[in-house]
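Certain chains of the assembly are absent from this excerpt, and the rest are unmoved.
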């Protein structure tokens, strides 16, 4: 590939690439907007049960959450017992 | 062999005796990187392993960054060179010619040369092994991208999808840099191929794993410089962006307060990565590895039923891969590969890429304000380069300077994550364009 060719390849890649990025993201804007509307219709009343998700995850399953709470409770007892 | 010979051998095998000036310079550079990472907090999660990997790679005679064949050639024992020369069909007298023949050999000869080197007692350096497993395989950057996906919240983007345009505009930095690189080549200042120019351009995407992935596919020989530029400039975002943002906006524009983002439901967040993946599948399969793993990570996070996998992807797994990815990138900082004029070109072009990307993001926001109804503070445009979450924080900070009530952080997170998608799309286009060329 000779140098002038390289330059025109670069310009092509720029036009082409930016064009594609805009087309892609425009389609994403459109599909996201449509998706949000469709989803909004289906679970309109959803009050977002954020509180359902565990506060701490720590790679623990639910059983171990229990353990964490129990050690904390234990720690509190000990803490009080020390006084 | 008697004692004196052994002492001589130890001396001839020592670092002082063998250290080249290039290796010395690179050790200073790597200590500099570590200083920036540790004292100045420059993207330490990557720059500490990269800097240390670079130190290790430049230890004379240790050969940690070299393959078994490269080590055999470096040692330059006549009988070894002879054997390799026969395998590769090159005159054994010239180690450089041998090394080049090895690099350009086909898979069969490559394997034969490796067999010969192994038979003669040479083995891969440990950093080279890490490089093969983590980068050459393509797996490392993809696994990190999965973890990044599992840490990304698309809520702000979903609340205001138009900010995707900001993420698109900021990718102009990428392509302008490609043009710069081919321009420098046309002027005879540098000598980059189109593939190399594309790999350099992606620095402007301000996204570490994307840069490393593209470089490993299109221009592995430039990987070290590209990764170092990428992470260094990401760390410099708070210095590079503000002057550009101030120059392109008026005080009044900077004061503009944006309306509060709507609440985004859980189902929307779950469906979004699937929508994105379908678009990728339909339009640009070459971006599927990067965006596919990214969407997978995000789905694991949002679906709420595989929290233990999502937590591992965000913690143990991404940390493990980061350690080895950093060391592997560091292995590309060996003096003879890094201390080339191209590196200076890459470093200069990289910072230009960041600046242009920032400017285009801001200008796009101003353009959208001219045509759209809901006003956008142009300061969030700069966040479109990605550099998550640093660029969004910069937008917020400059906004607060102009108006102490102007909290832009959440608004800037939209273009910020849009920039991640945008540069992954740009990466896919460039890989498609270049490899099909």
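Letters A and B mark the chains as written, and numbering starts fresh at 1 in each.
Convention: a residue touches a chain if its C-beta (ideal position, glycine included) is under 8 Å from a C-beta of that chain, and two chains touch if they have at least 3 such contacts.
The structure displayed is predicted, hence computed values, not measured ones.
Recorded composition of the complete complex stands at A x3, B x3, labels matching the chains displayed.
The rule is short, and it goes like this: only the chains that are shown with their structure count from here on.
A separation of 21 Å divides the Cα centre of chain A from that of chain B. Of all residues in chain B, those touching chain A in their complex are 157-158, 161-162, 164-165, 167-168, 171-172, 174-176, 178-179, 181-183, 185-186, 188, 193-194, 197-198, 263-268, 271-272, 275-276, 278-279, 283-284, 304, 307-308, 311-312, 315-316, 418, 421-422, 425-426, 429-430, 433-434, 437.
Those residues of chain A whose C-beta lies close enough to touch chain B in the complex are 1, 3-4, 6-7, 9-11, 13-14, 16-18, 20-29, 31-33, 35-36, 39-40, 42-43, 46, 48-49, 53-54, 57-61.
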